[in-house]
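A single protein chain has been omitted from the complex, and every remaining protein chain is retained in its original position.
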Amino acid sequence: MDGVILYSVISLGLVAAGASMILFFIAKKFRVEEDPRIDKVADILPGANCGGCGYPGCRGFAETLVKAADNGSIEGFNCPPAGSEAMAQIGKVLGLEVEASEPTTAVVRCGGTNELAPRKTEYDGPSKCSVSHALFSGEKGCPYGCMGLGDCVVSCSFGAIYIDEKTMLPVVIDEKCVSCGACVKVCPRKIIEIRPVGRKSRRVWINCMSNDKGAAAMKVCKAACIGCGKCVKECPEKIQAIVLDNFLAYIDPKKCIACGKCIPVCPTKAIKATFEPPAPKPKPKPVENPEPESEKKDQDEVNK
Amino acid sequence: MIKKGEVVKLKTFKLGGVHPPENKMAAGNPIEPVTLPKRVTVHLNQHIGAPANPVVKKGDTVKVGTLIGKGEAFISANIHSPVSGKVFSVDPVADGSGYKVKSVIIDVEGDEWEESIDRSPDLKKEITLEPSQIVDRIKECGIVGLGGACFPSHVKYMIPEGKKVDTVVINAVECEPYLTADDRIMIEKTEEIMIGIEIMKKAAGVEKAIVGIEANKPEAIAKMEKAASVYPGTIIQPLKVMYPQGAEKQLIKSVLNREVPSGKLPLDVGCVVNNVGTALAVYEAVQKNKPLIERVVTVTGKKLTKTANYMVRVGTPLSVLVEAVGGMPEGTEKVINGGPMMGKAIPSVDIPVTKGTSGIIFMDKAEARRKLTRNCIRCAKCVMVCPMGLEPYLLEKIADKERWDEVEKLAATDCIECGSCSYTCPSSRPLLDLIRLGKANVNRIRWERSKK
Partner (left out) sequence: MSKFIVSLSPHEKGKYTVEHVMWGVVIALIPAFISSVVNFGYRAVAVTAVALITCVFCEYLIQKFLMKCEITAFDGSAAVTGILLAFNLPSSIPLWQVVVGSIVAIAVGKMAFGGLGKNPFNPALVGRGFMLMSFPVDMTTWPIPLKSAWEWDIASKLDAMTSATPLGVLKEGNFSELPELWDLFIGTVGGSLGETSALAIIIGGIYLIHRKIITWHIPVLYLGTIFVLTGIMWLINDTANINPVFHILSGGVMLGGFFMMTDMVTSPMSLWGQVIFAVGAGVICVAIRLFGAYPEGCMFSILIMNAFVPLIDKYIKPKKFGTEVNYG
């Protein structure tokens, strides 16, 4: 009995020792030398493999960064989810200075809610924007607007976009959005745009993509940009952030100072902002009306 | 000639196919004209290829047959005014898919035709033009394939060097259920079609023409066989009723037992395929100098009290046809432009008739809505019915997962979009919808690749 235990312990021990020796030598011999900096960079990256950087996963991006650093610069590379802080950290690891890039976020550019752009037909098929887009102009009849089938929701790895049940339009949750651009790529009508978050999160954009002439656009959607150009005129002369092209206004985020003056002048309320717009300028009233005068007087008296 | 009760083994294609209920209610109705509308909208891209460029402007006066759009690209077609009157505007207008295409809108005034068009009903048998002149005339008159795809016809006869053609195949199959437009023209315009086929033979420089007709049109087969007896080389071939026999590749397989390889054209197996409606249009263009400005449209539906085959000018709003059959039936939920298997559901009846409009079908609630999608039960019915030998169930699955490289490997681009798979699927899966998506993406990827 003792002998059996002894023999088996010895023989198994020998086998184990032999196997570990083999493993040890193989591990030594076939070891893949990897730059230790790749691991360090990959640790800083969020690890969500969202593809926002344009490389296959976070590790692929880390490898690219290290290679780029060896060539002297990692300028132009950005991990949208982690932001400029992480890029600065990576820069430190790789011994390079990195300029901070402005934080950005996704913005949906369609205001065709159920009320403003009533559905005229019913789509019956797979719940995919790409399929519906290839078939027809959509239930609302607007060939530029959101179809509300949620390809963007499926594409988002961060749960930062959802379809509002009332309006049937996508809504971006700013806190969660990392502006990786997956929704921008997937949207067949390109109504989602990556724009700078803006100072104090103040940003203004045209909430429409319609290139139709005013009357045709208004026919399908009451919130359409009709290309009237009022906002262009309203924009301060020094700034001129708004341009009108093909019956559609566009606010250049680089120039826009988010003063909000254009918002109240839009006849279709197609300009959207993340803040309360300033009160509209009081219209110059006819001279015959004495009331403003008296009011002013009253005010003056009070001040006295 | 098939007699009643006689059992004949009819030709058909071998791979796949389905047999949907035929529902050819309008088969007995002779072709009638409809009243001219007050305003017509003529799209400038009624064909495959580049849209025609407008050659008229607002305020111009046009006659019936006046050129209003010139097809300048290699694959393009001319567009002629279908009515006489004043051009109201040249603007983008929504087509059947709701997307805007450039169109000429004409206010109708009277019905004055261009003098060059021979409007006499006399049959003109003698073909005086040379082959190259015939092709030019077809091009001038803006003839496109009237089967639905609207491929410019003259391109088919510009046979490249080194390719040999031995047969003109005439597609008179009309395998789509409900539609009867081709059936009617074969019965009513038999002689004209025969001359049209002679013109096509001359243009292609061949002796042989085969007309494939499905056996559910006995009257048309009888008339065509009688008329063909005086034209040597023209054979009327009755075919077993099987969908999608009207697809180019399947028709060639049925009548000639030749298979067009993947990615190749009928030209590669020595054939030129034309619709029977096109044969009539070619006759009118070459012998009568009449451009393609009107076509036969079947208006039908199960709930319709009056079904009809109308001779309609291109650009007429569909609502005119709806009125002509006594209004839309109660509870109509879907209107289809074309046949029920490959036609397009349209968002409104305000859109105009185009060169490719073969029929209008009204469907009520019970037929209009798709059934609930269930899990795939791997019944292999889609594989069995696919006329191209593809695996629709697999294509759907991987297209849904957006694995386009695998979609490409499984030859999704061979799909002819006949819809047999979706038709037969017991789980009502959107097979063709996703295969189309896959096809579109594969084509996009290939295009991007070729650019590099």
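Letters A and B name the chains as they come in the text, with residue numbers starting at 1 for each one.
Rule of thumb we're sticking to: a contact is a pair of C-beta atoms (placed from the backbone, for glycine too) under 8 Å apart; a residue touches a chain by one contact, two chains touch by 3 or more.
As the structure is a prediction and not an experimental result, all values here were calculated from the model.
Colleague: Just one of B:155, B:213, B:335 or B:442 touches the chain that is missing; which is it?
Modeller: B:335
Colleague: Check the options B:110, B:205, B:261 or B:326 and report the residue that touches the missing chain.
Modeller: B:261
Colleague: Would you write out the residues of subunit A that touch the absent chain, in ascending order?
Modeller: Within subunit A, the residues touching the omitted chain are 119-125, 131, 135-136, 139.
Colleague: Tell me, which residues in subunit B touch the chain that this view leaves out?
Modeller: 15, 18, 20-21, 177, 249, 253, 257-262, 264, 269-270, 328, 331-336, 338, 340-348, 361, 363, 367-371, 374-381, 383-384, 386-391, 393-394, 411, 414, 417, 419-420, 422-428, 430, 432-433, 436
Going forward, only the chains that are shown with their structure count from here on.
Colleague: Averaging only over C-alpha atoms, locate the centres of subunit A and subunit B and give their separation in whole Å.
Modeller: Inter-chain centre distance comes to 44 Å.
Colleague: Which residues of subunit A touch subunit B in their complex?
Modeller: 120-121, 124-126, 128, 130-131, 134-138, 141, 143, 212
Colleague: If you look only at subunit B, which of its residues touch subunit A in the complex?
Modeller: 94, 97-100, 347-348, 368-370, 400, 430, 433-434, 436-437, 440
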